[in-house]
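And now, subunit A:
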Amino acid sequence: MSSARIVLAVDNLSVSFDGFKAVNDLNLYVEQNELRVVIGPNGAGKTTLLDLICGRTRATAGSIKFKDMELTRMPEYERVRRGIGRKFQTPSIYENLTVLENLEVSYPRGRTVFGSLFFRRDAAVMERVKEVAELIYLDERLDDAAELLSHGQKQWLEIGMLLMQDPELLMLDEPVAGMSVSEREKTAELLTRISSNRSVIVIEHDMEFVKRIAHRVTVLHQGKMLAEGSMDHVQADPRVIEVYLGH
Partner candidate 1 sequence: MNIITPSTASAAGAPAWRAWIPLAALALFILAVLPLCLDLFRLNLVGKYLTYAFVAIGLVLCWGYGGILSLGQGVFFGLGGYAMAMFLKLEASDPESTKIQSTPGIPDFMDWNQITALPALWEPFHSLAFTLLAIVLVPGLMAFVIGVAMFKRRVGGVYFAIMTQAFAAMLSILIIGQQGYTGGVNGITDLKTLNGWDIRTDHAKYVLYFLNAGLLLASVALGQVLLKTKFGKLLLALRDKEERVRFSGYDVAAFKVFIFTLAAVLSAVGGAMFTLQVGFMSPSFVGIVPSIEMVIFTAVGGRLSLVGAVYGSLAVNFGKSYFSESFPQLWLFLMGGLFIAVVMLFPNGLAGLADSVRGAWQKWQARKAGQMTARGAPRTPAPPEDEPAAPTALRVKGGAA
Partner candidate 2 sequence: MKPTVLNAPSNLRAISRSLRTLLFGVMASVPLLVNAGTTTAEVNTTGLAVTDSVVKVGQLHSATGTMAISETGSIQAERLAIDQINEMGGILGRKIEIIQEDGASDWPTFAEKARKLLVNDKVAAVFGCWTSASRKAVLPVFEKENGMLYYPTFYEGLEQSKNVIYTGQEATQQIIAGLDWLAKTKGAKKFYLVGSDYIWPRTSNKIARKHIENVLKGEVVGEDYFPLGHTQFGSLINKIKLKKPDAVYSIIVGGSNVAWWKQLKAAGVTSDKQTILTISVTEDEILGIGGENMVGFYAAMKYFQSLDNDNNKKFVAAFKAKYGDKAVIGDVTQAAYLGPWLWKAAVEKAGSFDIDKIAAASPGIELKTAPEGYVKVHENHHLWSKLRIGEALADGQYKVIYESDLIEPNPVPKGYQ
């Protein structure tokens, strides 16, 4: 473990909303090429943790370091440009653009106002689009409007949009929610494939799915880390059982 490079280091992180501590003095370290799953009951602070890392929420205290860069004061788009990608819980795609355009818009070139004005769809862009589309099982649907996709396909499309940016850290909030069994299968495959050369943090409730993909699992409870380790390890932890099965 110590031999691998730490990509993300969260130290003593806290955030409070009008007195309510959604994340409380949390520490978390994610290694290179690791697929980490964060689980925990509702209100444990899982989504807030991702929000804090990607900048959607500002931390009250503590530090978030990505590749040894301090993130807490950085604007969101800067964090993305440094290599952090974030997928939201409900699929967040541009419904009225085509699949191709959705992916194209996410291509990490022409990100400034004027860059975008003079952006041209050249061979490099198309190559990357095709590559990603194939990965997310949508290579046949490039010219369709995104609103015509099924729910699961929309989830994939959003992941694809993130992959266009080739992030070093990918954060996915419940990627298989609302998916059919076969779609879950394909998603698990997809996640395994994409975590081969980047770190991934996944929030998920489906324990079977977690078991299948996770390298390591972190359990959050009331904004604090409750347990961390392999799936088998945390499942055996009495505190985790207590939290999940409750009183």
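How were these picked? Simply put, all candidates are chains of the complex that A comes from, given by their letters.
The rule we apply is simple: contacts are C-beta pairs under 8 Å (C-beta built on N, C-alpha and C of every residue); 3 or more make two chains touch, one makes a residue touch a chain; residues count from 1.
Being a predicted model, the structure only gives us computed values, none of them experimental.
**Q** Using the touch rule from the top, find which candidate among 1 or 2 meets subunit A in this complex.
**A** Candidate touching the shown chain: 1.
**Q** Contact residues on subunit A for candidate 1 in the complex?
**A** Contacts found on subunit A: 47-48, 51, 54, 56, 75-77, 80-81, 85-86, 88-90, 92-98, 101, 104-106, 108, 110-113, 116-119, 143, 145, 147-148, 158, 161-162, 165.
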